[in-house]
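Take a look at the following structure, please.
Just one protein chain is left out here, and the rest sit where they should.
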Amino acid sequence: MSDNLKEKIKEFGLGTKTINNGHRTLNKDGSFNVTKTNLPFLERFNFFHSLISMPWWQFFSIILLGYFVINTFFACLYLWIGVEHLTGIQGISKTDKFLEAFFFSAQTITTLGYGRVAPIGILANIVAAIESMLGLLSFALATGMVYGRFSKPSPKIKYSSHGVIAPFNTINAFMFKIVNPHANQLLEVEAKLTLSMKKDDFGAREFYGLDLQIPKVVFFPYMWTIVHPIEKDSPLFGLDPESFLEKDVEFMVTIKAFDESFSQTVYSRSSYKAAEINWGEKFTNTVKFENGRMTVDVSRLDETEKAVLN
Amino acid sequence: MSDNLKEKIKEFGLGTKTINNGHRTLNKDGSFNVTKTNLPFLERFNFFHSLISMPWWQFFSIILLGYFVINTFFACLYLWIGVEHLTGIQGISKTDKFLEAFFFSAQTITTLGYGRVAPIGILANIVAAIESMLGLLSFALATGMVYGRFSKPSPKIKYSSHGVIAPFNTINAFMFKIVNPHANQLLEVEAKLTLSMKKDDFGAREFYGLDLQIPKVVFFPYMWTIVHPIEKDSPLFGLDPESFLEKDVEFMVTIKAFDESFSQTVYSRSSYKAAEINWGEKFTNTVKFENGRMTVDVSRLDETEKAVLN
Amino acid sequence: MSDNLKEKIKEFGLGTKTINNGHRTLNKDGSFNVTKTNLPFLERFNFFHSLISMPWWQFFSIILLGYFVINTFFACLYLWIGVEHLTGIQGISKTDKFLEAFFFSAQTITTLGYGRVAPIGILANIVAAIESMLGLLSFALATGMVYGRFSKPSPKIKYSSHGVIAPFNTINAFMFKIVNPHANQLLEVEAKLTLSMKKDDFGAREFYGLDLQIPKVVFFPYMWTIVHPIEKDSPLFGLDPESFLEKDVEFMVTIKAFDESFSQTVYSRSSYKAAEINWGEKFTNTVKFENGRMTVDVSRLDETEKAVLN
Partner (left out) sequence: MSDNLKEKIKEFGLGTKTINNGHRTLNKDGSFNVTKTNLPFLERFNFFHSLISMPWWQFFSIILLGYFVINTFFACLYLWIGVEHLTGIQGISKTDKFLEAFFFSAQTITTLGYGRVAPIGILANIVAAIESMLGLLSFALATGMVYGRFSKPSPKIKYSSHGVIAPFNTINAFMFKIVNPHANQLLEVEAKLTLSMKKDDFGAREFYGLDLQIPKVVFFPYMWTIVHPIEKDSPLFGLDPESFLEKDVEFMVTIKAFDESFSQTVYSRSSYKAAEINWGEKFTNTVKFENGRMTVDVSRLDETEKAVLN
């Protein structure tokens, strides 16, 4: 391994250990194909991370469940104190009393407070005063998470489904194409491309940072074709489609950008395996000038045409 | 194209494709003159981006509409359950009943809860309990967006309406001037200047990063004249006003800064086309010392005087 | 001016224009001694910046005033609709009616809703429904600002009241000292030192970036003495106390750091004029080892001792 390559290998947190053939390190959706085991019990939970990452239906289910559980708890408390300490309770059966206490609790925890039912006496009043305060604090968490989820930047960059090996000047290059399908501007967009391939027949792997023709763009209004020219010092130099499969190559992409809507730095990841790379094709130009404006046809992101390799 | 220029071309996400003559890539207000078409249906909507970017009147209209729709929905629900499950309802006609249910819903969703009208019985109470909880969550979104819009940093940098070609030491330079009209401090202000011009008669364009005399300033209390000296290696070298128009030049400006009030990084963009550039003028010094303080006259941002070019 | 100095001059947004003698560009508290005039009317106001920067008493006065004005407006509206549309109103005189409407408005806008007074009829209900919604939205702004002000990072770095010219190895150096008096950690603390001095007798000024012995520290748990060694290429080389006064020197300091409590980047600024610089003194070491811990005596920040200059 040349010094130059050694240098390039120095930037990834992936190690050069044995990885089974065909295994994908980075999934298409940007998650890692990794399991962490034997975590200490308490560190298995990361509430904020879970609550902000789970699907919306799951998030709302948890809030509804929590709302139900807390109100049940307080309803029991009011029952235990005695519903005679709540004015306006009309139920006679146990169930009716519980339900009225439950709804009184809901009216208290949301600080709704119709007042048709209201606490009388010290105990009921203490519980209600504490419940309304807890209600404000715990709804602060719930509503904070709702807004936090809603305002969390998630760059929905679309990647071309395939990479290509295309002619580039007098040599060839590995290329893929991205587009930001949304109206929000991404600025100072930076791409990093990492190659992982088998070093030997025992399954040990090596990682290389690949030089990009243009690693960073100031604006990103159109599509962007990201190009790694296969120069002589590229680890791809001299390889053919068969050796791509044999060496089980995986191209890992990281895109970093500043999202102007969210005023925050965002990251996006994806990867291409050997089978997702088309040799001898190049991406079609899909940006056109129409009605006085440049027009980007997002649906043609994957469009390629035949090209003779150098 | 020299290697030096090739290097400079490497920093923009704009491509070197055919662009029609006279077309403006970057509008004066910093938006891009680009349309994206054929988006997959679901990706056409980016609620957060839309809600934070739309004008205030539109934003409030949407909230009012949402408030009206949700209350109508719940009013219907209460009517369907039967208004006899709401105490204090006095209306007899259908319309009156609907209106009372509507206003009860409004009192519930805002957690106002006067209690003149209050739910009785299981069904009405369940709906009210859920409505008040949904009210807290959905108002969290609305109020979060109100504050998010209000606290969104938007650097209101003012650009001189024209750029100039002015003498600079023994050569000439392209200059424009900016000022921060507000009281908030912008720190570590960084300017990037990109030139776009026609490469040949077929309309293909090239992009160049232009070197600035001072690309970054620590403070920005006064005005700042941004200067690109037209050295021999500048793509502007040897051009005259006619070739500016012929080559359909467009100077694209990006300003990046840290806004101290908002504690956030902010971006601003603008552009100058050939027709917006005055040859043989220079900006007047409009910073004066008055009453023991430096004084910046913002209204004189565009003031220039004649200057003999080198 | 040597090329080296020219290079150094390239980093400030201050211009090299005429500044009156004795004028301070940067105040001790970090604000700039600059007035902006002739702003377009609409751009004079930057509500967020004003609301987040003003003193707390002023902020609360504005909120109280707004609360009063809005409730007065809605009280008038309810009076105009007719207080007979509010149940529970007992006042007979005009004043009493107005006051009851005013307090009803307050109970509505805060979503308190006791219900002793409650709206009856369409008009009063519509106004109350809108008021409670507006209340939620406008209190979102008020409470957002309260928390925004409270959680706004403001690095309270203390600067030594004087700078010194002290011996440093075989030469002399300009030094000043800073401390973070609070318990929160500042990380990756970076100092920038700018010198402003008169170029000639006509009052024109020049600006220089001064090299620091240590421009950036990873941690900042103790005090930090920031040192500019007066090497041969320093613009201070060969100057004496008289020429400091004559040339009206001003040392402008910018400190940039990451505040771990606030998880944000923060800035602090200050300056030293010629009269605030003591020649032939050096800062005393005020860090001691006591009871198994390092101890920093913040009150001794300004302590110096005599030192013979090289």
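A, B and C are the chain letters, set down in written order, and residue numbers restart from 1 in every chain.
As a convention for this text, a residue touches a chain if its C-beta (ideal position, glycine included) is under 8 Å from a C-beta of that chain, and two chains touch if they have at least 3 such contacts.
Being a predicted model, the structure only gives us computed values, none of them experimental.
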Given C:69, C:99 or C:275, the correct residue touching the omitted chain is C:99
For the chain left off this view, which of C:161, C:261 or C:310 is in contact with it?
C:261
Considering the complete complex, of B:25, B:71 or B:111, the missing chain is touched by B:111
From the list A:148, A:167, A:215 or A:280, which touches the chain that is not on show?
A:148
Touching residue (missing chain; options C:63, C:128, C:166 or C:236)
C:63
Of the residues in chain A, which ones touch the absent chain?
10-15, 17-20, 23, 25-26, 32-40, 43, 46-50, 52-53, 87, 108, 111-115, 118-120, 122, 125-126, 128-129, 132-133, 135-137, 139-141, 144, 148, 152-153, 192, 194, 252, 254, 256, 264-267
For review purposes, identify every residue of chain C that touches the missing chain, sorted by number.
63-64, 67, 71, 90, 99, 103, 106-107, 110-116, 139, 142-144, 146-147, 150-151, 156, 179, 181-185, 187-189, 213-214, 216-224, 258, 260-263, 285, 287, 289-290, 292-300
Chain B residues touching the omitted chain (full complex)
111, 113-115
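Just so it is clear, only the chains that are shown with their structure count from here on.
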Can you spot which of A-B or A-C is a repeat of the B-C interface, where more than half the contact pairs line up?
A-B
Write the angle of the rotation needed to overlay chain B on chain C, where the fit uses Cα atoms and the result is rounded to the nearest 5°.
90
Given that chain A and chain B are copies and touch, would you call their interface same or different according to whether over half of its residue numbers are shared?
different
Quick one: chain A and chain C, Cα centre-to-centre, how many Å?
36
Between chain A and chain B, the Cα-mean centres are separated in Å by 25
For chain A, jot down the residues that touch at least 2 other chains.
111, 113-115
